[in-house]
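Supplied in structure tokens, the structure appears directly below.
What you see is the complex with one protein chain gone and the rest in place.
Labels run A and B following the written order; every chain starts at residue 1.
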Amino acid sequence: MLETFLFFLFAVVAVVGALGMLIARNPVSSALCMIMTLFAIACLYVTLDAAFIGVIQVLIYAGAIMVLFLFVIMLLNLESVPRLEQLDWRKVAAFVLGIAVLAELLAVISLRLDVLPEAVASSEAAEAASATNIGIALLTEHAFSLEMIGVLLLAATIGAVMLAKKRFV
Amino acid sequence: METSVLLIIVLPLALAAFNGLMGLFVPAYRKNEWIIGGLGTAAVAIPFVLAVKLFLGFHGEPEVVTYFTWMAAGDLQIEFAYRIDQLSLVMTLIVTGVGALIHLYSIGYMHGDAGYWRFFAFMNLFIFAMLNLVLAENLLVLFLGWEGVGLCSYLLIGFWYTDLKNSAAANKAFIVNRIGDFAFLLALFVIFAVVTEKIDGSFGFDFTTLLAPETLNLFGAGTLLGVVLLFFVGATGKSAQIPLFVWLPDAMAGPTPVSALIHAATMVTSGLYLLARLSPMVLMAPAAMTVIAVVGALTAIMAATIAITQHDIKRVLAYSTVSQLGYMFLAVGVGAYFVAIFHVMTHAFFKACLFLGSGSVIHAMHHVEHELEHKGVLGSNGEPNDDPLKRVELPYEGDFDAQDMRTMGGLRKYMPWTAGTFLVATLAIAGIPPLAGFFSKDEILFKAFELGYNGEMWAYFVWIVGVVTAVLTAIYMTRAYLLTFEGNPRWPDAMDTKPHESPWTMTAPLVVLAALAVVGGFVGLPAVLGGSKIHHFLVHDGRGPVAEPLHELHVSPSIEWGLLFLGLAIASGGVLFAWFVIRWGARGPEADASVKRFFGPLYGTFSRKYSVDQFYQKVIVNPVVNGARLVFAPFDENAVDGAVNGVAKMVQGMALRLRGIQTGVVQHYALAFVLGVAVVLALMLFA
Partner (left out) sequence: MHLALNWYLSLSAILFVIGVLGVLLRRNAIVIFLSIELMLNAANLALVAFSQTFGDVNGQILVFFVMSVAAAEAAVGLAIIIALFRNRETVNVSEINLFRG
């Protein structure tokens, strides 16, 4: 029962944060709403017994990436957008399409999940997703991918430096 | 065995490629006439030696050598295979033997020509194609050679292509030949259709299968008649028979050795070779044989009458070739295939000799022309000088022409070797015994008579035409000899301008060919004189490649003797008639007046060449050209171009409207992306 309550609590927080990000006129507000969503999602991870991923989520997203966003927003000193943007047919179409996709996704979730295998007990799942097991899997089975992620991050760092240098573009 | 055949085939090709490529890419090489000519001649002489070796080692059983699979598609398997038997050996000996002599001759004749290397490359390529034609084991390899010789003929007729006249002649030869080739292809299709359905694993293109009685029995009588007639149409194209003979006289635009090799000795006989090779098939279509005989006879007499009126020495020989080819088809038509091949052989000897002799004469007359131009008597293009002091009279209107017999005469004094060999070859073609032409021509006429004597009345008709043609042959050839070599010189300033004999590379082949024209006939003696060796060799008691009619024909020896003497009489009668009318009756060009008087109103028809060219121009060429201009040109401009431009306009219009989609704003693209996602999801849900 507690679990259900926590899920809905964090789910509501996440959706409200996401909507806030979507409709805030000031980019800084958007970013802050986004941080709220990310926290909520981290909490959901914890309720799923995936504590490791939850912690990582807070560290990387809320701690690193969002700070980077805020930093850039401040750096560019962006102003808020004017209140009423013109409502053209493209915006209406986008909205309708988005709702249609959502409806379809929900239909898929409610109608087509019967093909999935049997679920396991939550204690067993928590055991499988413990930090130890994730670490073993990462450094044995997925060691090569891990190295490649390192290379990718290095390349991204160099690329970011190059792009942000003056008179580059 | 396999190696020799391979060498025979490949050597001409290899040296054609060598001379051609070296000449093309190494300009300095073009000057080495002796190397080019020597290699070119060796490329034909070595195969000749190999062919002689094969001939001497031949034991009477046909052999097939297969080198590789040319094409394989499903069950269809076409091998690159060659066939060594009596017929292909005889043809190979003719092609390489006469070919080698003509190559040797060309070393001297083509001296100084800018396209020397090109000439020998083309000639060797021709020999390669011709050997493919005569040695082929299946109809497709034969067709390869068939098209190859046509191509080389085209290239060599238009050898001096800077003169539009020569290019036109080359085009004419090529296009007319296409008509025959088309018929040949149709015949192949019919064979394919008939044989494929019935015999598993074989498509009837190889001669061993095709000519087997079981295969031939698959054809219905009507189909067989059609196939044979189609092959005959193909043969009329290549071998210059009615109605496709018009290209051969024009083909004389090429260098004279080309005329000798391709348009007298070898390529034009490929139609005969084809019919002889297919003789078991042709024999089963008697109606087609009648057509062949009649067409051959008509061609023979038509060309002979035209030859009497011609002034250009090479044209006389060209029409003579057409006429002699008509004789050979006559022989095929009366079922005497081996005689046709026999006449192919003897004709190759004396006609090559005549052409080469005429080449020698033209060579000398060119020298005269250059000397006259040097003296200023003639302008640089051979036109008479306008200066009244130096004015000369030509026996005819227009420019000096080194090939016109009206400006020749008396050349025997200056070029004895040429004159002697030309005389021998003239007597041989006229049919004076015991020269080669007598035996082969007499055998053809005898076979025609024999068939008539045994009940086929139409054979009498072709026999009579043949006899008349024989008289005409004797007359026009004697006329050509007399106008060229006897009497007084008729070129301007003849006292001081002297032609001279050609170099040994040119006279040596003449002597060899003249000798062959003397003795060549002895392989085919008539029955009363001991029997024909070539008949025995080719027919081989029914087991050889050349078939014979099965029914027995009988003519008493006394009649055969009578016909022999008739042959002697008509030949010598013709020669003597011409000799008296032209040599002693009148001199030089005036002689033609007496010939004209003799034939009366017919002469005009002859000299207009029966207006065949004009007829084709009016009935075929003009309607086609006009039709193209009236119907197809507007069609092309409006419908075809309209379609092309319309497509372009449509695309342009669509692009103008569609470019609005490309806003450059990424969000708009993302919108389309999401639309796609929605559609895919919908498909997953509802489909």
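Going forward, contacts are C-beta pairs under 8 Å (C-beta built on N, C-alpha and C of every residue); 3 or more make two chains touch, one makes a residue touch a chain.
It should be emphasised that the depicted structure is a prediction, and the values quoted were computed from it without experimental measurement.
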item: Shown chains that the omitted chain touches within the full complex; value: A, B
item: Residue numbers in subunit A that touch the chain omitted from display; value: 3-4, 7, 11, 14-15, 18-19, 21-22, 24, 27, 30-31, 34, 37-38, 41, 44-45, 47-50, 52-53, 56-57, 60-61, 64-65, 68-69, 72-73, 75-76, 78, 81, 85, 91, 94-95, 97-99, 101-102, 105-106, 109-110, 113, 116-117, 119-122, 124-129, 133-134, 137-138, 142, 145, 149, 152-153, 155-157, 159-164, 166, 168-169
item: Hidden partner interface residues of subunit B, rising order; value: 659, 662-667, 669-671, 674
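Heads up, the rule we're going with is that only the chains that are shown with their structure count from here on.
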item: Length of the line joining the C-alpha centres of subunit A and subunit B, rounded to whole Å; value: 88
item: Subunit B residues touching subunit A - in the complex, by the definition given at the top; value: 667-668, 671, 674-675, 677-678, 681-682, 684-685
item: Subunit B-facing residues of subunit A, complex; value: 90, 93-94, 97-98, 100-101, 104-105, 107-108, 111-112
